[in-house]
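Left out: one protein chain. Kept in place: all the others.
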Amino acid sequence: MNSSNDNTAIGVHNGRATGMRSRAVIFTAIFYFITVMLMLAVCWLFLSNVDQLFPREDTVRTEAMDAWRSDEPTKEFAGGCWRFPSFWRSVNLTVVSATVTTLIAAILGIPAAYALSRYKIPGRAVIDVLFSSVIVLPASSVGLCLVVMFQYGPLHDILDGWGIHVPLSVPGIVVVQLVLSLAMGMSAWRAAFDGVKPRFEHVARSLGASPWRSFRTVTLPSARAGIFAGLILAWTRAAAEFGGVLTFCSTFEQFSPELFSPIIRALHLHKADPLAVNMWAQIEYGNVEYGFAIGFVLVMISALSVYVLHKIGGKGYIW
Amino acid sequence: MIEIRNLGITLGEFHLHDVNLTVHDGEYMVLLGETGVGKTVVIECIVGIYRQNHGSILVDGQDVTALYIEERNMGYVPQDYALFPNLTVYNNIAYGLATRKMPRDAIAAKVEPMMDLLNVSHLRSRLPLNLSGGEMQRTALGRALVTEPRILLLDEPLSALDENTRSELSAELRRIHDAVGGTFLQVCHNFEEASDVADRIAILNAGTVVQTGTIDEILSEPASPFVARFTRTRNILDARAEACSGGCVLALGGEHTLDCSREATGPVTVAIRPEKISILPAGAAISENNCLSGHIVRTRLKPNHAEITIETDRGPTLIAYTPRSAVDGTLTEGSSVCARIAPGDIRVFHKDAT
Amino acid sequence: MSESARQTVSTRATPPKRGTRSVWPVICLIAVLLILSAYLLLVVSNVVYLTGIDEASFSSVAQLLKDLRRGIHDILWFFTSGRMSSRFWLTVKTASISTMLSLLVGIPAGYALSRFRFPWPNLTRTLIDLPVMVPPAAVGVFLFGVMHGWPVKPLCEMIGISFAHNTNGVILVQFVVTVSFCARLMKSSFDGVNPHFEQVSRSLGASLPRTFWKLTLPLAKRGIIASTIVVWARAAAEWEALMLFVGGTEAETDVMPFAVYLDWNGGMMGWVASYSIACILLAVASMAAVRIIAGKSYLW
Partner (left out) sequence: MLRALSCFLATALMLAATGCGDSGNVMLFHAGVGQRSSLNEIKDVFLARHPNARLNFAYKGSGYFIADLERSREGDLFMPGEEFYFLQAVERGFITDYDPKTDIAAHFMVVIATPRGNPKNIQELEDFAKPGIRVGLGNPKACAIGIWDEKTFRKAGIWEQVKKNQVQSAKCIAETASAIQHREVDASLIWSSTAVLYLRDIEIIPIEPRYRGLVRLPVGVLKFSKHPELARQLKEFMLSEEGSKIFRSHAYVTDPGPLDEQGFCLDGGMASRDDCKWLVQAAKVCKDENIPVNAETCGHLVGEVRRQRATKRAGTR
C-alpha cells in the first residue's frame, strides 16, 4: 500500500516534471531564438551591405555623369575613398569637432552632473526631465531651435555686433553636436556620481579637504569608469551627429580658405563635411560606394565605442 | 570640551530634540541607543554633514554651527569606514595632512608612528579593497587620528565585525585612546560593547538623551525602566508599594513582599538585576528576609555564568545569574529554592515612567 | 610614543583657515544654470519666433499688444489646423505600431539577455547595442541597401508589400532604429528583478513560462512601461533614417520630426516651428511620464 502510493506519487511527479521541463525548454528556445534572430538581423543589416562597396556590374555609366564624378571615380572598391583628400578632411573634421565638443561637454557637464547628483537643487526633477528629454528630441527640431536662437532675437544682435556667424561655420558644428552629446554625457556622469557614496566626501572634508579637493581626490577617481563612459558616449554621439548639422550648418565644401579663422585653417577643418553628412552627400553625388564606405567607418566607430563602453563597465541613466 | 546644547533636528519622519551632551577632554564617551534612534545623526551633526535646526554645538565654548565640515577639525570614522578606494593605506592615512599642504617628510614623520601605533605598517601600499575588517578599521582610525582632531567620532565602528574580532578591537580602541590621549565619542547599540571601552555612557532614547554617567552609575541607578532594560536588567516587574520607615514594602503578587530601601507608594515598576539575586536552599525563606520561594524551571549555562529561571509560588518569574561554579545538584530544574534580594538592590520607578 | 602623541594632541594643528571655502559648489551650480538656461533659451526662442514678435514689436506698447494678439492667434491657428493633427496622429500611429513590434522582439530578447548565457558575451552585447549608437543616418543608408538587395526585394515583391516611400517604410525604419534600444531597456528592467524570486517560484512548482508571466513580468512592470514610453518617444523622434530611406510624401510619411525638415525645405517656418514645439512637448511629456512611473534606471 505504502509502496504503491509512493510509486504513484513519484509517477505523477515525474509526469509533471517532464511536462514542465518540455515547457521550459520550449520557452527558453523561443526566447533564445528571438534574441539570436535579432543579433543576426543586426549583422545582416550591416554586413550584407558589404556588397555595396563593390562597383556594380550592371550600373549604367554615362560620360556626362562621370564627368561630374571625375575627381571621385567609383570604379573600384569603396569608390577608392581612401585616395581622396575629401575623405580624410572629413575624418579630420569629425575627429577634431567631436573632441572639442566632448571637451566642452565635459567642462560643462561634469560639474552640472555632480551638482544634480549631490546638491538639493529646487526643481531638480524638472531639470532632470528636461535634460533627459534632449535624448529623444529629433535632431531636425534641435537644428531649427538653434537657427532661431542664433539668427533671431538678442543673441543674434550681440553676436552680429562681434562679427560672429555661428551657422554655416565650424564652431556651428560644435554647437550642434554639443546639444546631444552633452545630454548623453550627462546621463553617464550622473550615474557615475550617484554611484559614489557621499560619505567618502564627508570623510575627506572632515579631514580638512575643501569641496573641490575632495571632489578631485576622492570622487573623481572613484567615478573614473563612469566619467570615461560619459566621455565615450558624448564623443560617439558628437561624431554621429547628422540631422542637426544638416539643418544648422548646411554643408560647406569648396570654400575659399580666406573666410576661415587661422585656427580652423591650421587644423584643415574647412573644405569638409562631418563624416555622417559626407556619407549622405556622396550618395547624393552618385558615389554610392563611397557613401557606404563612410557608413562602414561610422559603424566601426560606434562598434568600437560600444565595445570599450562594456569593457570599462560604464553605466548611464537613460532617464 | 565638546558641548551639545539643546540640539534638535528634523529629517523627514525623524526627530531629535533637546539633545544635551558634554564630552570632556581626554574622555572616551559612548553614545548608546537602539537602532534607528538617531545616534548617527548626532554624530553627523557634530561632523557638520547636517546642520541642526536649533541648539548649538560648542567646542571649547565656541559655537561651530556655522563652520563647514572641513573647518571643524573633527575626526570622523563612519560605519563602513569609507576608506578612499583609489588610495593606498599610507595615502589614506596621509590624506588629511596632504590637504593641509604639509611637506612630504613632515607627513611621513606623522604617518609612520601612527601606522606603527595601529599595526598597519605592513599594509602601507595595499588598496582598501582587499583589507580585512579590522585592518580597514585601524586604517580609518589612523586616517582620522593623524590630523589630531579635536574629537574623534566613531560611528558604530564594531558593528560590522564578528564577535571575536569585536572584543579584540574594542580592547584595541581603548588602547589607542589611552595611547594618544584624545577625546573619543563613539556610537553603538550594544551595551556590552560600550562597557568594554567607555569612560562614560550617554543613553539616547525617543530622540533625546535620557541618562549620562559612568557604567557603574548607570548600572546601579538607571534613570528609567528603559535604561534598566537596555542595560540588561532582566527582571522588570509590576508591583504595589506601600511606604514604611526607611523605604517601602513592595507587593509582588501572590503572598510575596519585598522590603526596599527606596521610597515609593502606589503602583510601581520594579527593576532587579539578575546578578543581584542570590539563590538559597528552599528552607532559607524562613530565616532570611526579602526572600521569595519558588522552584527552578530552567537552568542554562552561559560562558561566564549560569542563568537560572525561578518561578516563584503564584508570583512573578525571576531570572538570576550565579557563577558557574555554584551550579550543582541543588540547582537542577524542578528543585525548590529561595531567591534573596537585598533591599538596596531594588530599583523602583513610578508606573507612568518609561 | 604615547607621551609624544599626547603632546601632539595638546598642541593641536590649527584647523584650516575659513578662507578656504571652495568655489567648486558655485561652479557646479553655475554649470547647471548655464545648461538649463541654454536649453530654455533654445525652446523659448522657438516659441517666440512662432509668435512673430521681433524688435519692431517693442516700438510701442500698442504694437506689442497687437503683435502678441496676432502671435497667439497664429499659434492657435497652427495647432488647431488639420495639417497639424493629421501629422500628429500619423506620428502617434506609426510610433505606436513600431513600438509594439519592438516590444514583441524586445521583451523576450531583453529577458534572454538578462537571464540566459550567450557565447562570446562581449560580442553579443556589442551587437545588441550597436544600432543604439550607430548614427540613424547610417542606419537609413544601410536599410536602403538591404531593402533594395537580395533577398529582401524579391521577397517583398512576391508578398506584395512595399516599404519604399509609404507608411510601411516609416514603421520599418522606426522599428529598426528602436528594436535593439528596446531590448536594451528591457534587459535593464529585468535586471532589476532579483532572480531569487524566480528560483523560489520554480521551486514551488511553477514552470518557467508561468514564472515569467505571473511573476517576472508583473515585477518588472514599471520598468517595462517606462521603457515602452522611452522607446515610443525615440520612435516618434526618428527622421534621419526616414529622410535617407523613405522620402517625404504629404500625409503618408511625414511624421512630425520629418515634417519639420520637409517644411523647413519648403520655407514654411510657421509649420516648422509648430511641429518642432510639438516634438519638444512630446519628448518632455514622455520623459516626465517615465520619471513619474519609474524614477531612475540605468541604460547600460
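What to note about this one:
In this document, chain identifiers A, B and C correspond to the written order of the chains, with residue numbering beginning at 1 in each.
FYI, a residue touches a chain if its C-beta (ideal position, glycine included) is under 8 Å from a C-beta of that chain, and two chains touch if they have at least 3 such contacts.
Computed from a prediction, not measured in an experiment: that's the story for all the values here.
By the touch rule given at the top, the unshown chain touches A, C in the complete complex. Annotation: of C:24, C:49, C:88 or C:111, C:49 touches the absent chain (contact as defined above). Considering C:22, C:124 or C:166, the position touching the chain not shown turns out to be C:166 (whole complex). Residues of chain C in touch with the missing chain: 49-52, 67, 70-71, 74, 77-78, 83, 93, 96-97, 100-101, 103-104, 144-145, 148, 160-162, 164-168, 171, 213-214, 217-218, 221, 247-250, 252-253, 262, 264-271, 273.
For chain A, the list of residues touching the undisplayed chain reads 56, 59-60, 62, 64-65, 68-69, 147, 151-152, 156, 165, 167-168, 250-256, 258-259, 280-281, 283-286, 288.
Here is the rule we go by: only the chains that are shown with their structure count from here on.
The greatest centre-to-centre distance from chain A, using averaged C-alpha positions, is reached by B. Chain C has its Cα centroid 13 Å from the Cα centroid of chain A.
Rounded to whole angstrom units, the spacing between the C-alpha centres of chain A and chain B is 57. Taken residue by residue, chain B touches two or more other chains at 68, 70, 72-73, 99-100, 147, whereas all remaining positions touch fewer. Residues of chain A found to touch two or more other chains are 208, 210-211, 213. Residues 16, 19-20, 23-24, 26-28, 30-32, 34-35, 37-39, 42-46, 48-49, 51-52, 108-109, 111-112, 114-116, 118-119, 121, 125, 127-134, 136-142, 144-146, 148-149, 152-153, 155, 179, 182, 186-188, 191, 194, 208, 210-213, 215, 229, 236, 240-243, 247, 276, 279-280, 283, 291-292, 295, 298-299, 302-303, 305-307, 309-311, 314-319 of chain A are the ones that touch chain C when the two sit in their complex. The touching residues of chain B, counted against chain A in their complex, run 44, 47-49, 68-70, 72-76, 78, 80, 82, 84-87, 95-96, 99-100, 143-144, 147, 149. Within the complex formed with chain A, the residues of chain C that make contact are 15-16, 20-25, 27-32, 34-36, 39-43, 45-46, 48-49, 54, 105, 108-109, 111-113, 116, 118, 122, 124-139, 141-143, 145-146, 149, 176, 179-180, 183, 185, 188, 205, 207-209, 212, 226, 230, 233-234, 236-240, 243-244, 256-258, 260-261, 264, 272-273, 275-276, 279-280, 283-284, 286-288, 290-291, 294, 296-300.
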